[in-house]
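For this view, one protein chain was removed and the others were kept in their places.
What follows is subunit A.
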Amino acid sequence: MAELHIIGQIIGASGFPQKSLFCKWEVHTGGAWRLLSGLKEGQTQVDSPHSGEMAYWSHPIDLHYATKGLQGWPKLHLQVWHQDSFGRYQLYGYGYCHVPSSPGHHRISCVTWRPLGSWQEQLARIFVGGGPQLRNPDLIYSGADRYRLHTEAMGTVNLELGVIIRHFDKHGVES
């Protein structure tokens, strides 16, 4: 019966090879969690910074969860996409991070990666865009043999999350 507020924003992304990025995000929780209010997934706008390398989204996140257990603490899944000059978009990175479990203000930088694919695919990516994507992007966040993937490090997504927890102490969870 404890409650968790996650209030914050996806500030932006940096370190990606191209500008003009947007981000799809989703908060995953275990079965014990119940969303009381707020949107648990969304997509930011495309930001193509004219100066500087960082793409700013300042996308708000405001969630209120109630939970009956600790398992499945919310984690944030992110997908960064790039919109090219033709208006097409392609995957630039997967990333995920846990929502901090200590109350207070947190600055999180979530690193992202993308699958590399075969050399043909890499070549195709350079010339015609697109790129390999995971068939099922959900499983990757828990997949044990992710090490088999050939991946490429992409940039970092910066988040700013304020976490408020309530009544966890009643159930013996100390924060």
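Methods note: a residue touches a chain if its C-beta (ideal position, glycine included) is under 8 Å from a C-beta of that chain, and two chains touch if they have at least 3 such contacts; residues count from 1.
The criterion applied here is as follows: contacts and distances are computed from a predicted model.
Enquirer: The complex has one chain missing from view, so what does its UniProt entry call it, picking from "GPI transamidase component PIG-T-like", "Guanine nucleotide-binding protein subunit gamma", "L-tyrosine:2-oxoglutarate aminotransferase" or "Coiled-coil and C2 domain containing 2A"?
Expert: Going by UniProt, the chain not displayed is called "Coiled-coil and C2 domain containing 2A".
Enquirer: Which is it among A:P60, A:G104 or A:G129 that touches the chain not included here?
Expert: Residue touching the absent chain, from the options given: A:G129.
Enquirer: What residue numbers in subunit A mark contact with the hidden partner chain?
Expert: That gives, for subunit A, the contact residues 1-2, 22, 30-32, 34-38, 43, 64, 66, 68-72, 81, 84, 86-91, 115, 117, 121, 124, 128-136, 138-140, 143, 145-146, 148-150, 171-173.
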